[in-house]
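Okay, here's the structure, questions in a sec.
Just one protein chain is left out here, and the rest sit where they should.
Per-chain numbering from 1; labels A and B assigned in written order.
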Amino acid sequence: MNASTGNATGNAPVGRGEVLLAARDLSKHYRVRQSFFGPASAVLKAVDRLSFEVYRGETLGVVGESGCGKSTLGRILLRLEDPTEGDVSFEGEDIVGYDRRRLRALREEMQFIFQDPYSSMNPKMTIRDIILEPLENYRPDMAVSERETLAGDLLEMVGLTRDVLRRYPHEFSGGQRQRVVIARGIALNPKFVVCDEVVSALDVSVQAQVINLLADLKRRLSLTYLFISHDLRVIRHVSDRVMVLYLGQIMEIAPVNDLFDRPMHPYTRSLLGAISKGDPRNRQERVILRGEIPSPLNAPAGCPFATRCPMADTRCHEEQPRLEPRDDGRVVSCWKV
Amino acid sequence: MPLTRNSKGVTTVSEILRVSGLTVEFSTEDGTFSAIEDVGFGLEQGKTLAIVGESGSGKSVTSLAIMQLLAENGRITAGEIVLDGENLLDLPPNDIQHRILGQQISMIFQEPMTALNPILTVGDQITEVLLEHQGIAKKAAYERAIEVLREVGIPSPEKRIRQYPHELSGGMRQRVMIAMGLVSEPKVMIADEPTTALDVTIEAQILDLLDRLKREFGTSILFVTHDLNVVADIADDVIVMYAGQIVERGSVLDVFEQPKHPYTQGLLGAMPSLTGVEGDLPTIPGVVPSIANRPSGCRFHNRCPFAHPRCTAEAPAVYRVGGQDVRCHLFDPHRSEESQ
Partner (left out) sequence: MQIFQKNSFYDLAYRRFMRNRLAIIGAAITLAFVFIAVFAPVLTPYGPSEFFFSADGTTYSRYAAPSGAHLLGTDALGRDVLTRILYGARVTILVAFSAVLISTVIGTIVGLVAGYFGGIVDGVLMRIVDVVISFPVLFLLISISTILTPSVWIVVFAIGFVRWTNTARLVRGEVLRIKELDFVSAARGVGSTSTKIILRHIIPNILAPVMVQITIGTAQAVLMEASLSFLGVGVQQPTPSWGNMLIDAQRSLVLREMPWIWIPPGTVTLLLVLGIYFLGDGLRDAFDPKQ
């Protein structure tokens, strides 16, 4: 029943593979004007001093509630937005300083699969044009017929048929659209794919199909995923390791089974306690976390979770805990652990 | 145990709401489609009945039809909605407006930001139903509103009552919605995906609140959701809908532990588990049919692993199996063996 031991105590300590992507002290702050006449005074810390690695071939799950910065993180890693501070290295090279030309080359290697299959495709374009767009940009010498053949192959790879090439996005259901978006995402044969809530908008029966498809593609194309989701069940199923975010900061990083079986950070414990066990016979009391998520505008001085933490003391409120790497491959940011 | 099933349509004593044969049609520029067909169930006093289904299942149309809030092109073409002995479909619209909605049945919506009026204070919105229809004095109404806000767990309600929706967080807004639904002590509360837009820790708070209301005030709740996990936690009885029909109905324990309909089985199997099972998830192949493309015969036959020729040709009847009602040919007692 506990499949976790394999990962946690196997020969190679978890997370000691080859680092594909590393972030160090990555921050994205927005200046926000709080009143109409006032100066741009407040600072919104969307993500704040994130440091972590993504290993080649793994799926790093990123989980957290609204305002935790998980979507911002994905966009920064792919340089769809610039970080305020910090470094990102991809295959050992610092990519934050990349100019436009090198950035363009980089995008071949890193792709983004979006949350909402309804807005992530241009409604005025056919499926053919949508899938061909990355190929036009990066494979200019490829003949059109060759590109079309490739587009058909990609569609078959994601479980659609070639004959949908001439159709438009609105002719498809949410799950089928998400397949097209995935086909576009893998068209350039990337190494690293950020999946941002890719199954959240889908029906349960279709969600499972897309999760399986992503797992299948990962095996076949040796992909590395950063898998962002608010859904702990999905995270549990797809991830090798999980990073828990709260108010833009890392609370805990751990191998998936360790995290779910032995959560260390009080926030992780509260999260796991809050979700349903899905078993009507054992309706144990959910752990009810008091209070609400504070606005990231008025982030607390100490530990961001201190305002809701059942274990918090004065030190938690005043001093920010450090991300402490531990021997077992876990990272926890808490004074109490 | 009072009966939940009542084939003759007689209202049993404990049933506060009985819906039978409910059919809703929508006319669009592409023709007329029935969104739901022959939907029937009973909601018992002080119980929570969950309607669960995917998009296009008709679960929301069912709740909107009961509230008489269907869009303009929607029409109830058959059926009865009996609330406490009164068929709502026989009542004049005026009566429904003044005596039923918001008073005997109230509704909580998914997105409290759009369901609350941004230019009215929390207090104005909660007291509206009291002032408009119950002729209660303003002062008394506000006192009642404060009381209800406290009941739904809003801290310092005296202060909150003067605030506007945008000043509240998502969880607080949903609590205000619930307070609005609760203020006139309705017999039935319909909650349409009330936690879908909320974060997990806030969802837990709201579900806990609804459960407490049910126990303390005996409110009967019709809970519409796509999320089976929420159903497992909050429901007493469950209706599973697919493509406009009820495919399975039973107590939450029966449905979760011995699901009968292949669709229910598929849905429960497709949920990723929290205990971390390796490998691929079981899936239901194909897509949820749109309202215009529902297959003939059994509507699930093109996705069903047990489908046989009869399923394509003939719409199944509802059979009583164990504790459940199931719409599936597999449970026809007179079924010939060749189809097995």
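Here, a contact is a pair of C-beta atoms (placed from the backbone, for glycine too) under 8 Å apart; a residue touches a chain by one contact, two chains touch by 3 or more.
Note that the structure is a prediction, hence the values are computed from the model and not measured.
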Residue of A:Ser27, A:Thr72, A:Gln115 or A:Ser333 in touch with the missing chain, whole complex considered: A:Gln115
Residue among A:Arg104, A:Arg220 or A:Arg290 that touches the chain left out of view: A:Arg104
Which of A:Arg147, A:Arg184 or A:Arg308 contacts the chain that the document leaves out: A:Arg184
Residues of chain A (touch criterion as defined above) contacting the omitted chain: 75, 78, 80, 104, 107-108, 111-112, 114-116, 119-126, 133-134, 137-138, 166-168, 170-171, 181, 184, 187-188
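By our rule, only the chains that are shown with their structure count from here on.
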Euclidean distance of C-alpha centroids - chain A vs chain B, Å: 32
Residue ranges of chain B touching chain A (in the complex, touch as defined): 54-55, 169-172, 199-205, 207-208, 226, 228-233, 235, 252-253, 256-257, 266-267, 270-278, 280-285, 287-288, 290, 303
Sites on chain A touched by chain B in the complex: 1, 3-4, 65-66, 173-176, 203-209, 211-212, 215-216, 230-234, 236-237, 256-257, 260, 270-271, 273-281, 283, 286-289, 292-293
